[in-house]
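Every protein chain except one is present and positioned as in the full complex.
Up next is subunit A:
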Amino acid sequence: MSAATERTADERILRTSPLRKLLSRPELGSVVGALAVFAVFALAADGFLRAASLSTILYASSTIGIMAVPVALLMIGGEFDLSAGVLVTSSALVSSMFSYQMTANTWVGVGVSLLVTLAIGAFNGFVLTRTRLPSFIVTLGTFLMLTGMNLGFTKLIDGTVSTKTVADMEGFPSAHDVFASTLTFGGVDFKVTVLWWLGLVAVASWILLRTRAGNWIFAVGGNQDAARAVGVPVTKTKIGLYMGVAFGAWISGQHLLFSFDAVQSGEGVGNELIYIIAAVIGGCLITGGYGSAVGSAVGALLFGMTSKGIVFAEWNPDWFKFFLGAMLLLATLLNAWVRKRAEATK
């Protein structure tokens, strides 16, 4: 309210039109894209608008969205995490194997998994800030190491590439409720992951826009040296961001485990790019310093709509990747334009 009066107080600003304000939002491109894709499939696919289809789409979007949120924050902070995809699998494997081998309550495995996953995230951040190597290299290293460890340890302990089922173990029903249950609102089924997703988006937006940590995230991504010079704890911020990605991987990993009872150790490879694509479509600058959590959610939704919409429309699913690539290009072009505008009169 005071901001509004302040803004109109200066006669040189005639009136910021709502359209102009909208144009300066990072989510703009993704929202336009999402509406377009929604319209296309609503017309092309008969079953697309049915409640059951929408719940399938939301589920697909949420599994990507849960990871796209922390990956977007990390990208705003100026870094990548290529290990994010396999970290989800690692997290599920740790949880499952610990409970099974120790014949402990599944919640013990869930807790141990949280600690291990966060430690891997912290390791990424620590190595990055210590060595000052590009995050592309550091996390490519952890990506390969985790991929190998996932398969290696699983074969070593269980003898096959998948873990034993934990479905009959103590604590399984309640853990299943928390991470993989289905809820019904007004006759429509929703996976609980949708709630996790929305919760993460809300918390991440709060952190980004309303807290000191958020200011620091934008600053370390936008101009790291300037941030350090004014006393922003750059190292702490970056390690925190990697631990945020790890936290997302933990939620996704537990969902993976408790919805299928067992984990395939080779899973997750390639997903890291999907998270990054969702964040970029959602308006995150690949060079850091700009973007939003809501945008990443719209990016994930676009992803879910396209992947399921093609199935509902009975098109050849091979076209999915084509759409994805086209959207990515368009979104990046739009972002570049926005950035140019923001830095126009240098």
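What we mean here is this: a contact is a pair of C-beta atoms (placed from the backbone, for glycine too) under 8 Å apart; a residue touches a chain by one contact, two chains touch by 3 or more; residues count from 1.
The criterion applied here is as follows: contacts and distances are computed from a predicted model.
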item: Record-based protein name (UniProt) of the chain missing from this complex, from "histidine kinase", "ABC transporter ATP-binding protein", "Phosphoribosylformylglycinamidine synthase subunit PurQ" or "Predicted Zn-dependent protease or its inactivated homolog"; value: "ABC transporter ATP-binding protein"
item: Candidate in contact with the missing chain, chosen from A:226, A:273 or A:336; value: A:226
item: Interface with the undisplayed chain - residues on subunit A; value: 2-3, 6-7, 10, 12-13, 206, 210-212, 214-215, 218-219, 222-223, 225-232, 285, 289-290, 339, 342-346
